[in-house]
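Sharing a structure below in structure tokens format, with a few things to ask.
The complex is shown incomplete by one protein chain, all other protein chains being positioned as in the whole.
Chain IDs A, B, C, D and E follow the sequence of writing; residue 1 opens each chain.
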Amino acid sequence: MTHAIEARIQELERYNPCLTAPADLDEFWEKTLADYSNKPLNGTRELVHTPMSGMNVYRTTYEGADDTPLHAWYLTPKSSNEEQFPCVVHYHGYGGSKGMPEHFAHYILMGFAVLSIDIRGQSGDTGTRLEQPYGAVKGWLTPGILDRETAYYRAITLDAIRAAEWASAQPESDPNRIFLIGGSQGGGLALIVSALSSVPKAAVAHIPNMCHMDFGILNSNSSLSEAAEFVSKHPEHLNSVLHTLSYFDNLNLAPRIKIPIMISCGLKDPCCMPETVYAAYNRIASEKEMKVYPFDGHWVSDGQNRLAMEFLARHAAFSTS
Amino acid sequence: MTHAIEARIQELERYNPCLTAPADLDEFWEKTLADYSNKPLNGTRELVHTPMSGMNVYRTTYEGADDTPLHAWYLTPKSSNEEQFPCVVHYHGYGGSKGMPEHFAHYILMGFAVLSIDIRGQSGDTGTRLEQPYGAVKGWLTPGILDRETAYYRAITLDAIRAAEWASAQPESDPNRIFLIGGSQGGGLALIVSALSSVPKAAVAHIPNMCHMDFGILNSNSSLSEAAEFVSKHPEHLNSVLHTLSYFDNLNLAPRIKIPIMISCGLKDPCCMPETVYAAYNRIASEKEMKVYPFDGHWVSDGQNRLAMEFLARHAAFSTS
Amino acid sequence: MTHAIEARIQELERYNPCLTAPADLDEFWEKTLADYSNKPLNGTRELVHTPMSGMNVYRTTYEGADDTPLHAWYLTPKSSNEEQFPCVVHYHGYGGSKGMPEHFAHYILMGFAVLSIDIRGQSGDTGTRLEQPYGAVKGWLTPGILDRETAYYRAITLDAIRAAEWASAQPESDPNRIFLIGGSQGGGLALIVSALSSVPKAAVAHIPNMCHMDFGILNSNSSLSEAAEFVSKHPEHLNSVLHTLSYFDNLNLAPRIKIPIMISCGLKDPCCMPETVYAAYNRIASEKEMKVYPFDGHWVSDGQNRLAMEFLARHAAFSTS
Amino acid sequence: MTHAIEARIQELERYNPCLTAPADLDEFWEKTLADYSNKPLNGTRELVHTPMSGMNVYRTTYEGADDTPLHAWYLTPKSSNEEQFPCVVHYHGYGGSKGMPEHFAHYILMGFAVLSIDIRGQSGDTGTRLEQPYGAVKGWLTPGILDRETAYYRAITLDAIRAAEWASAQPESDPNRIFLIGGSQGGGLALIVSALSSVPKAAVAHIPNMCHMDFGILNSNSSLSEAAEFVSKHPEHLNSVLHTLSYFDNLNLAPRIKIPIMISCGLKDPCCMPETVYAAYNRIASEKEMKVYPFDGHWVSDGQNRLAMEFLARHAAFSTS
Amino acid sequence: MTHAIEARIQELERYNPCLTAPADLDEFWEKTLADYSNKPLNGTRELVHTPMSGMNVYRTTYEGADDTPLHAWYLTPKSSNEEQFPCVVHYHGYGGSKGMPEHFAHYILMGFAVLSIDIRGQSGDTGTRLEQPYGAVKGWLTPGILDRETAYYRAITLDAIRAAEWASAQPESDPNRIFLIGGSQGGGLALIVSALSSVPKAAVAHIPNMCHMDFGILNSNSSLSEAAEFVSKHPEHLNSVLHTLSYFDNLNLAPRIKIPIMISCGLKDPCCMPETVYAAYNRIASEKEMKVYPFDGHWVSDGQNRLAMEFLARHAAFSTS
Partner (left out) sequence: MTHAIEARIQELERYNPCLTAPADLDEFWEKTLADYSNKPLNGTRELVHTPMSGMNVYRTTYEGADDTPLHAWYLTPKSSNEEQFPCVVHYHGYGGSKGMPEHFAHYILMGFAVLSIDIRGQSGDTGTRLEQPYGAVKGWLTPGILDRETAYYRAITLDAIRAAEWASAQPESDPNRIFLIGGSQGGGLALIVSALSSVPKAAVAHIPNMCHMDFGILNSNSSLSEAAEFVSKHPEHLNSVLHTLSYFDNLNLAPRIKIPIMISCGLKDPCCMPETVYAAYNRIASEKEMKVYPFDGHWVSDGQNRLAMEFLARHAAFSTS
């Protein structure tokens, strides 16, 4: 049965495109991470009112790639004892925001703390102090894209790594049970943080971006289409753009991942296309599972969210009998 | 300032179209409701596993307009004492479903019980035993539309009324604190149940449909476009269709509402158009508030959801200081 | 010349995908057909007025898969003698209806009788008494799709088979010259009835659906996209859905066809895609002809309709010199 | 009931825009028609094979505004006696063709003869010998539009008038029972021929164009959008274009109509918009009926086609009991 | 003739919506302009190679609202004598760039010098050092929009004013013959600079934005839809956003204009809608002319560009006999 669908999936499972890793990929990240190893997070937190009496809501800020105050919600179950909670760090999709505390109520009811961060400059209340050194097209991807040091991806990757550190540093968090979750941009960040940081212990990357970006820039309608439009206006910068992207491509970084990973993929997703998701997934060497949805486009279904909840419960060692 | 936007809102606040109420509107509803007053709900409930340890999840069924088993989630905070919870009854949008228990976790954290029902035949796991007596176009609206007695709107209105009764009948629910909420189709149902049932004590109708349907069938892209397409194929049935709809039009039923109502409206909503929402809203005589979003289309924003949470908390007399 | 087009057609002529036939396919149909072999048609017919003085128009009903009265037009040339006419049975496309008697006037002028049926529940005046046992998405395809016994395709296949029997039973019809015709859904039904019934003597299937449905559900925008959407909402039911469809897939049933078949196909048809049409066509073992239109989408051209008229005239043994 | 729809229709019934008639409108047409009064039709006819044994099919040509051979089907019931038939002259929609004889089989079964003509240069097999004196945009409307004498509308109006004459001249036609029918462009031609020729005795204009063209060029997506695009490229020619159109605008010519007219209109038609159809309709002084479809766009429904058949049967004095 | 079009234009000529000017509008601009009156331009210029031997091309930078180096082309006719040229300052449309020197070759051939600037951060090679203090949606409009002092419009208005000063300061420019031109965003900037600076002597604003923005944010698909989307995500900021915009609205600033202005407008422009363009135009008290294109959308036609050339030639006092 289901031959056409099975055939497509098998083809993806065998998909193994050329890598795009630059020669100094490891060196770049070693140096970059070392530069930040002693930089303080300069975090703040403030308990705020919520209509949800079962949850503590803290409005927090911390610093990531620079001194921009990055806003986030830190949420915990209301508990009288001094318990430490496993903590889920949430990265949102492109153009989104840290959302509302109520979006994470289910994790609180499961017994998790949650840190949901704004990705800088997008539609939360977090700005950015990154200087834009050159022209850009609409969107967040192309400002600074001509150089890996000024690239937006560099900033948000560091912001995301340090979010996990900030989550881990909260007294209510159990630093041995920090988990990552996100979809699309958030999935891409969950993967790259899994590759570059030792803080997280498992991660869920729904329909992740930042994978096999040479393919995505040519074929997808994702935020990479901004990079494509930029090159269309500045054709002389094609190689610089591809070079910059290669440092942040999970296709190249996936082998560094050491923790259990759940990834999802929609065969009809024109944004984070199955070729790109599988290309990175196929190179992960740690414990991993792929959830593939033959008829889904660029969205995360209720069922997939539930599977993520169960995956995280399992890794948090909650009893779920 | 903001003159163009203010002017548009003021125009809507004065909008007062002709009613479409048939002469026997009251008689129809008195008879209909009387017919069901002694019909048993034949409910079932079963506790099911959930990864959310802070919530009790019951898979329940009950009967509405006929003997179709209607599926619903009944959710409560996990509480050791014999407390009764105020209860929110949730009606979903057109084509949707009762969703997943985790969608209602925020209400649990507020201290509410929740009953979220499937609207029959739509994308939950609830079928329908309504016979289809005539042809129809795609969708749920037109099967049976030639007669008020066979109309889908009649069935789902009764299903929705009886959902409130079923919620009220649960031992964990406080029958004096039953509230209704829903968006689009769910908002329309929240309004019509508010008009026809004494069970609910307050209701939130986000971007409600089933309002001023003579206008909507002519101008909107809502599910009424199915009725329009049906008439396009069967022009001889125009009057029958309009006659059927008039019995379920909140424009006609709004004056019956006795409870506090919050309604929302997007000025750019091509589906539940502002003229239709205001037409019904303007005729409500009880305590009411309109939340208008100048640039929103057919969606319910996070901010509006938060306002609904606070509205319900207020009417449940939770302390929210 | 025409190499790109020829190359595409040759590729299709060689297309030979895996079958999806379940092990008990034959058994299922033997039992199903046996169950109906003695079920009476319970037909009715009534002569009605028409402005076309050269045609007799009968409004008829008959029973198919259950006791739903299925509406149809039975049309004959007005003839003083006791002649028996060859009869064309017409199945309409998805969402359509039996149409108007005038749509078949050309067949009357050719000397055919015509039976044009409503497919149940669609936009004619025929309802349906099928119970919907589970949720569904918009459209007719997914109600009951979890089981071959409750599937809509089962009902309409039986309705279509019995339409041919009803046509054959009319005194004006020559039972040795019953022919089938239809496009899209109607083409799919013409093929499946050709495979399962001995009544028809030739058939025309324009751009037929119900062919190679594992491919179509993944790639087309046909009514199978409803099944795809259903699975998208209920991913756990993927295999059930594919299993159900496999019993009604002309890819699996085509080798049973014993009569002459004309099929048409548009290379630009995104609905009944050429891969699906050719996959079934290539497995037909009887006399067959394919009419392929390189630039046509999902429509039946005037020229193809004329070819169908000539094909039917030939098989009715009309002199057409 | 139905107030929003009724209100819209009442508004249209009162719609009475300024006329755009040039001072010499009558003079232009008197001279033009006089110039053609003695021009021979130079017709040809040839009986051709058809699979429809109940119909005689003649491939004919005649001459209209110039010496271009205009192709048409002349169709009659096959009848042994020397009967004369009432005759329907059919004008097709924009970009269409005379179609196939089978499209008119229902009229043959009613007892009509039919003349279905190609509009020159469109997608039938009729070319055009009109010289194009200036640039144009895609489509047939703008070649020659700078002058009423070279305008395409002039040519096709004359072609259409002379089609009625050619129909009337056939020995099988009853010259006292010539009728016109058409939709969109064909409806516009039916109206203008009704206004300018004494040959037709009744006419059906479905969703007609060529009405209130100053409104249509500004607001519709009809073929007038070609004139709009032409002016957009040649803004200096705005007045010339409007001047040319005014000679062919049924808004100006409607009062000349002396015969019974049936017109149809879809309130959702963005092409032949209701304002334009009603503007012309409201100025007709002869017997008239409007069939309005509240939810129909730019199409002619089966029901409206049937009404047209009955209208023509009535005026042909067929007994239709 | 042409009544529907004339009627529409007359309606626009009478259009006179409420102003949105804040009480301290004048004060704000006086203070702002005073703050910059002594700020140096810190310009640079460098002659670069061009294949156009008749043109001198200088790559220049200058400073506007802050110390960001703003890139621009300064172009002059190649001339052996010490002549001073009248100079056209060009502002590009939203998302565009200063373009290529060859885009301005026609002005060189007319005898003008040209300064074509990048609008900061858009797709030229000019970045921006504006800090983004809060979240934003895609595009340039909403970063900083909560306060008139951080608003992007403030920065680019000052950049544009100072561009005129920089143009005037070049030795090849005749400071008494500085002219402005631009379309859409560029037209909006041409108007606001005309209102706020004494440097320009005439201006052409094709289809200008930044006019009647309370209307545009509600109704248009212009860049104001970014502000609408921002408010949709942050409804609490509606008034702040409208307040900020009001300081930069040419509706409020138009009466300050003292120089001859040519404006163009397309009646079918959904971006810079005719209501918004006329609202500002109608309030200009100086010499003015409106060029209205009944069928044009959001583009500038060749004919309108030619009219602009002739307008500028006239005001530069070129002999154009």
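The rule we apply is simple: a residue touches a chain if its C-beta (ideal position, glycine included) is under 8 Å from a C-beta of that chain, and two chains touch if they have at least 3 such contacts.
What you see is a predicted model, and the numbers here were worked out from it, not measured in a lab.
Across the entire complex, contacts from the unshown chain go to A, C, D, E. Of the listed positions A:Arg59, A:His243, A:Lys268 or A:Arg306, the one in contact with the omitted chain in the full complex is A:His243. Contact with the chain that does not appear here is found for just one residue of A:Val57, A:Val88 or A:Ile217, A:Ile217. Within the complete assembly, D:Pro143 is the residue of D:Pro22, D:Pro86, D:Gly111 or D:Pro143 that touches the hidden chain.
Where chain E meets the missing chain, the touching residues are 49, 51-55, 77, 99-100, 102-103, 105-106, 108-111, 302, 305-306, 309-310, 313, 318, 320-321. Taking the complete complex into account, residues 95, 97, 118, 121-129, 131-140, 143, 230, 233-234 of chain D touch the chain not shown. If you put the missing chain back, the residues of chain C touching it would be 1-5, 7-8, 267, 293-296, 301, 303.
By our rule, only the chains that are shown with their structure count from here on.
Counting steps between touching chains, the shortest path from chain B to chain D takes 1. Of all the chains, the one whose CA centre sits at the greatest distance from that of chain E is C.
By residue number, over half of the contacts seen at B-D repeat in one listed pair from B-E, B-C or C-D, namely B-E.
In this entry, chain D maps onto chain E through a rotation of 120 degrees when their C-alpha atoms are superposed, rounded to the nearest 5.
Between chain A and chain B the centroid-to-centroid distance comes to 37 Å (mean Cα coordinates, whole Å).
Note on chain placement: the centre of chain A and the centre of chain E lie 40 Å apart, centres being C-alpha means.
The residues of chain A never reach two or more other chains; the list is empty. The touch graph of these protein chains has some other shape, matching none of line, ring, star or complete. Which chains touch which is summed up as A-B, A-C, A-E, B-C, B-D, B-E, C-D, D-E.
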